[in-house]
Structure formats: structure tokens, C-alpha cells
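Data block below; observations after.
A single protein chain has been removed from this complex, and every other one stays in its place.
The chains carry the letters A and B, assigned in the order they are written, with residues numbered from 1 in each.
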Amino acid sequence: MGTSKQNLDELIRKDYEHGFVTDIEADTVPPGLDEDVVRAISAKKGEPEFMLEWRLRAYRHWTTMREPEWAHVHYPPLDFQAISYYSAPKAKGAGPKSLDEVDPKLLETYNKLGIPLKEQELLAGVAVDAVFDSVSVATTFKDKLAGMGIIFCSFSEAVHEHPDLVRKYLGSVVPHTDNFYASLNSAVFSDGSFVYVPKGVRCPMELSTYFRINAKNTGQFERTLIIADEGSYVSYLEGCTAPQRDENQLHAAVVELIALKDARIKYSTVQNWYPGDEEGRGGIYNFVTKRGACRGAHAKISWTQVETGSAITWKYPSVLLEGDHSVGEFYSVALTNNRQQADTGTKMIHIGRNTRSTIVSKGISAGRGQNAYRGLVKVLKGAHDARNYTRCDSLLIGPRCGAHTFPYIEVRNPTAQVEHEATTSKISEDQLYYCMQRGISAEDAVSMIVNGFCKEVFKELPMEFAVEAQKLLGISLEGSVG
Amino acid sequence: MSAVMEPGEHYRVDFERLCGDLPGARTPWVRRRREAALARFAERGFPTTRDEAWKYTDPGVIARRAFAPAPAAAPVPAPEALEPFRIKGLDCHRLVFLDGRLAPDLSDVGALPPGVVAGGLARTLEEAPDSVEDRLGRYAGDEDNGFAALNTAFLTDGVHLHLPPGAVLDRPVHVLHLSTGAGDGTVVHPRNLVVAGAGSRAVLIETYAGLHEAACLTNVQTEVLLGEGARVEHYKLQQEGDKAFHIADTGVYLPARARYRSHVIDAGGRLVRNEIRVRLDGAGSECVLNGLYLLGARQHVDNHTVIDHLAPEGTSREYYKGVLEGHSRSVFSGKVIVHPGARYTDALQANHNLLLSENAEADIRPQLEIYADDVKCAHGATVGRLDPDALYYLKSRAIDEDAARSLLIYAFANDVLDRLPLEPVRAYLERTLTARLLHGRKVEELI
Partner (left out) sequence: MLSIRNLEAGIDGKPILRGLSLEIGKGEVHAIMGPNGSGKSTLAHILAGRDGYEITGGEVIYEGRNLLEMPTEERAREGVFLAFQYPVEIPGVSNIYLLKAALNAVRKHRGEGELDAMDFLKLVKDRMNLVEMDEQFLYRPVNEGFSGGEKKRNEILQMAVLQPKLGILDETDSGLDIDALRVVANGVNALRGPERSLMLVTHYQRLLDYIVPDYVHVLAGGRIVKSGDRGLALELESRGYGWIEEELREGA
């Protein structure tokens, strides 16, 4: 006997499946960062003056900032001059006009990742924008969406085609001065996705961006901006992978969501960047700023994330609940194994009346993984009848990992109701034995228990993502969703 | 950490002037520790809100003032003045400290079991300093906290409770720390040392109060060192005046099977900070921290607890509740760290707040840091108002709005008092608190 312990250790020690490198010619600026690099990036993208100005303001502000030091995240200092801030697959002539013009090697890469970009092969109901290193390479179903007035395109394209929208909303939720990595992103971001859903339109399919870091020594700095106009609805999915490399790579994205009156945005992430090997060599530093603003009454923003990759994850998808009766949600599963570190959580800032927020965070620590939930629930003076419910659970697998919970609760209104619960547990030998006595293998039993632990979060994911999320956790799917 | 002002200056001047008269002045180790603490303070200064541990409590209002040491010869108050702070029906060993110094005439220690010391720490430092050399300062907060360092530098007097192994104190020790200052701007630095030998038992009740409304600072530090299997029950009733500043730091050490229970009740003070650090360093040790704060006007009370589980099978329980009125603000910060190897740790923490006014604010920061896998840890926190359904229900039973509210508030707070094992203390607090919190409304009639 004694099989269960061994199985516990082996459970999530699965090799990284997306670790291959695509051999493709890239247009990469030399490592280093100064004003000229910022200008070069802007020039390569042929940006209008206002964008260059904005980037430069961000860059100048960034130079005055200090790299943050976080209490529970440990890594050697980054050399920002050794990173290349722009890498794009070399285009043959101008950018691809249609999928037929996309380099076949790129299409092959995405096929390998299980994300076919050929529209006819796509799952019905998902439109994909694929971001390879720093630039968007293909956006599918564009025309169909355009027919409904929905704009779904690369950020670069939006800068050219919809400058007024970009100008109005860019930096309105995450200002260029927000934090060290957000400022850096504002200065050097090269591409990303842009979504605008017009008044009263319910986007008929999931919109999806797939991020892929390929080139060596590059940072990926993409920028996503989603605007849901009054009464509209959109569900957006984000997935990420990177090749297996011994060096650490930086991913510092910014995502801004704006939900106007009665609008709803659902943003789901399955993050599976390369986590580094068992000894902690290599892996992505995932330092991301994600924030949404409920700008009108009855607006709703919902973040769901499954974080299994990256050497270090540092992100707090947040919601500013400005409109009365607006709703913010955060559902998270974060798994750390080997020497991964995750410091993630959310901020729910209650500003309007009758605002509601729900936080459900599930942290799973295995190996020497360190998993921290850090969150803020703030109820401002004017936020009458605000409600928050928070639940943070940690599951520990093995004696060398760590699970930490750091919630901050600040309440300045007596009509608020804020509830916070946190628990820590491990998979008990008794639970495993019970399942095994029913004929279920230890591995399946662990999967089942982990899956049960994460259930509240998985049910928030769109079906396609729930499948991927469970696969990522090494869980057999059957009968467990829904 | 940056100081708000040059803090060393006038404290150093005061220190130079006073150090020859402070207790233990002729004992080299005492003097060395005072000087080291002052140097530490000069280096670090007072904490600021940039320090994570002081994020919600700004010590600037204290740091910016130049508090002067309270004069050595405090006017002795009439015995009646002490009456409100006596706990009726409590048969106890009584110690009274006036402005941080033992007042033998007001104290009544009575008979003690052999080997037990219950007196002033100043006297110990003068007469038998060697008996505390390796204990005093062992679990002090001097390293991290400028206030604690300042306390060590200026240490004047405080309770020294010493129990040899196996000693059992049948009667509680009640210590009244009274500030007599009629004017603003004085500071006292009480220092308490509790050493409870293996298997010993004691109950310590401390009351902190002022005779006058004055903007004085009490900067107290307490160290509680338990032996294996020892049990100490520690009550702290903080009833300082509405202008008073009260900063307290308590360090507790628990070896195997030791049990420490703390009950901190805050009713007074303008700015109050209670820091409690507990180290569960032996298998099967247990710690209970209970707290209740009832705040109004512009009171600010910060309860800051850190529990380190360093050994297997430790149990910790924290239960803090607060009622906030007026412009008051409460902070609860509770950190539980389960270190590698502290298997089978069982830690629970709860903090519940009742906000009764538009202008009150509650900040909560429960924290769990877990580095061992076979543990059971949980925390819960809530902020809310009186339950409208309960109010409605009571009103539908013919109880008027005011009375219904009072009743519900009382029930909320009384939940903590119910956990106090000593009946006379519970009764005393019920009287004091209902008078304070419920604006004199007689809840007794309703329950």
C-alpha cells in the first residue's frame, strides 16, 4: 500500500505540452528601452500622433517609478534593458488581409495548440483573435460580427479604424500611471485585442484571443480594451501558452473593460504560460493588470480565471463598481506546483448604491508551490446597501507547499454587508481511501476531489473553457460539469 | 521606514536627564538594554502608515507631539476615585500603579503562595535584577516597533508576576494602571512581566484608566512567558479617557501544552493600538484571543494580532467583535502563520463588526500564511448593520425601535462577554458597557 501518497505527488506533475518553438522569421527590435524604442514601436505601427504622445507620457512616468517588491513573491531582479520590446512574425508585404495570407507556419502553430484559425474548422460560436509574440496575426468571424456593429479586431487596427473610441477609453480604467508594469505596458505595448459591442447588441458568439509567446528574450506586452455599450453583452475568452525555455520571459499585459449602463461583460482566462521546470528554471513572469469599470447602473463585470501556468503570476482582476446596482464577480482557480508562485486575487471597489460583489477563490498548492490570495473589498461612503461575499479556500497537496490569504476589507458605510470566509484543507487520506475502496484509482480520486474543490469556479466558465480548464488540472471530464 | 519627524531628539534629551534615576540604573545589563533600545528607536523612529503593520493606524498624531515623561511623584487620589474601577465581588490581589509607578498605599496584595512574586517590576530591577535578566526583553517587540523600543528605553515600572513551577494562584491579580494627569502631553511607559513556571496557574486582570480627560500617552509593553503546561488567563480592560492615546504591545511565549487566554475589552481612548504576538513553540499548546471594542465619537482602535504556530498540534482561537458609532474607526488585523513542521495545527479566527453610523469605518485584515499541509485553518469576517428582520420582528412584538436596537446591540456584544470565565468581571463589564454603549438605556429590563 502507500500508493496514495505517491499518486498525490504525481498527480499534477504533468509535462508542459505546449513547449515547442515555431521556427519563423521575426522582425524584432534589439533589446533595450529608451524613448527611441518607444518611437520606433509607434512608427512601425504607423500610429497617429496621440498614441505616440500617450506612450511617451507613460514611458517618462515609468522612468520615475521603482520596480515593486512584493512580500510573498521572490525572484531575481529583472533587467529591463535585456528585453526586446517588439517582436513580430515577418510579414510578407503589408499585414495579412485574410487568413489565406497568414504564414502557414503560424496557422500550423495554432493548430498544434488546438486553436484552428480556419473559420470553417472553428467550433461554432467562437471568434478568435490570435496574438503571436506581440502582434495580432488573425482575427476570425470579423465580417459576421461587423454585420451586427460589433468591432472585434487587433488593437493596431482599432487605432487606425476607430481612433475616437480608442482615444476615449484607452487608459480610462487603467491609467498610464497606474503601476510599474502597467506604465511599462502603456509605453511599449505592441498589439492586443479590441472589442466594441454597440448599444443593445448581444454578441452571438464567444470572442477569444489566444496569446502565444514564441521569440526568445522578448517580453509580451499586449493591451486589450473591451467596451460594452448600454444594454449589450459580450463573453470574452483568453488563453495563453509559451515555448519551454530556460530563461524567464516577461508578460506584462493590461486589460481594460468598460461596461456602460445595463451592459454585461464576462471575461474568462485560462492561463497556461510555461511554468518553468521542476527546479524553477525558466517560465513566464506573468505581471498583469486587469481592471473593469461598471460605468452605469445595472452594469455587470465578471472575471473568471484558471491560472495553472507561469513561474510567477501576479494579477488582480478588479472591478470599479461605479454605477448603482452594478455587479462585480471574481471566480478564480490558481494552481501552483513545483516552484511556481501565484499571488492573485481581486479588488472590488464599491462606489455606487446597491452594488454587489462576489469573490470565490480556490487555491491549490502542490510541490513547493506558493499560492497567495490577496484581495481588497472597499465600500466607500456613498455606496449604500453594498454587499460583498467572499470565499477563499486553499487546498494543500504535500508538506512543502504554502497557501496564504491576505484579504483587506475596508468599510465606510453602515448599510454595507460584507462577509468573508476562508478555509485551508488538504486532501485527506480518509477521502482517498474511501474512493479507492469504491474501486476508483488514487489518481482519479485526487482529480475528483480537486475538481469538486474547484466546481464553483468551473461552472462559471464557458463550456469550451471548462473542458480545457479541467484537462489542465488533470481531471477526467465525464459527468463533472454542469 | 522613515520617521515623521526627528524622533530621537527630545526623547534622547529626556533619556539623558532621567536615566540615572530609572530603575536598575546601577545594573549594567539594564542600562545597556535601555541604551540599545534608544538607539534602535533613533534608527527606526515611530512607525508610519507606510509600514504594512500600521497601514490603517497613523501614529503621526503621536509622533508629532513631544510627550514629556510623567512626573515621578503623582498626586495620590482619594480612595473613592478608584471605586469605579474596582470589580465588585472579586476577591483578588490588588496592585495600583499611578502614572506608571506602583502605589503601595493603594495596593493590597495580601498573602501569596510560597515563591510567588506579585509586585512592581521596578523593585525587582532594584533589588533582584538577576532574577529577570534572561527573561525581560526576550519576547519584546523592540526590533520591529519603535514604540516598544521606546518603552524598553524608558521602562519605569509595571507588574512583575512570577510563579514558580506548579504554583497555583487561587485569586486573580487585579492591576489598576491609572493616569492621574490633569494636563495634556505626558507619557508613561509601563512594563509588565509575567513568568509562569511549568504547570502553574494564574489569572491576571489589568485595567487601564485615567482620572482626568487628558491627551496623555500610555505606551505599555507586556511579556508573558509560560512554562510547559502552565495556564494564564489575561484580561485587559481599557477604559482610558476620551482624549488618551494607548499603545500596547504584548509578547507571549507558549511551550508544550501551555495555555494562554486573552480577553481585551476596549471601551475608552482616542487612539488605541493593542498588538499581541503569540508564539506557540511547543506541541499541544493553546491560545485564545478574545476581544470586544465599543467605539463612538472619534475613537480609533486597532487590534493587531500575530500568532506563530511553530510546533505540532497547536490550537489557536481568535474571536473579536466590535460595535462602531459616531466617527469611530476600528481596525482588526489578525495574522496566523503556520510554520513548516507545525502539523495538525488548528487555527480559527473570526472578526465581526457592527457599523451603526454613517461615519464609522471598519477595516479588517485577516491573514493566513500556511507552510505545513496537515492543518485546519479558517477565518471569517463580517461587517454589517443590525439585522432589519430582527428589528422588525422585535417591533412586531411591541418593542419600540430604540429598545429593539439596544437589545440587538447588547446581544451582539454580549456574545464576547459570555466567553469570559470570571463571573465578577463579566458582570462588571456588562454594567460598564451597557451604560456606555446604550446611552444608559436599561437593557436589563428587556432581557
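In the analysis below, a contact is a pair of C-beta atoms (placed from the backbone, for glycine too) under 8 Å apart; a residue touches a chain by one contact, two chains touch by 3 or more.
Here the structure is a predicted model, which is why all the values come from computation and not from measurement.
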Chain not shown, its touching partners among those shown: A
Which of A:Pro30, A:Pro77, A:Gly147 or A:Gly439 contacts the chain that the document leaves out: A:Gly439
Of A:Phe152, A:Tyr408 or A:Phe453, the one touching the omitted chain in the full complex: A:Phe453
Missing-chain contacts mapped onto chain A: 1-4, 428-431, 433-442, 444, 448-449, 451-456, 478-480
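Please note the rule applied: only the chains that are shown with their structure count from here on.
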Residue numbers on chain A that touch chain B, as the complex places them: 71-72, 379, 381, 394, 396-426
In the complex, chain B residues that touch chain A: 52, 56, 340, 353, 355-358, 360-385
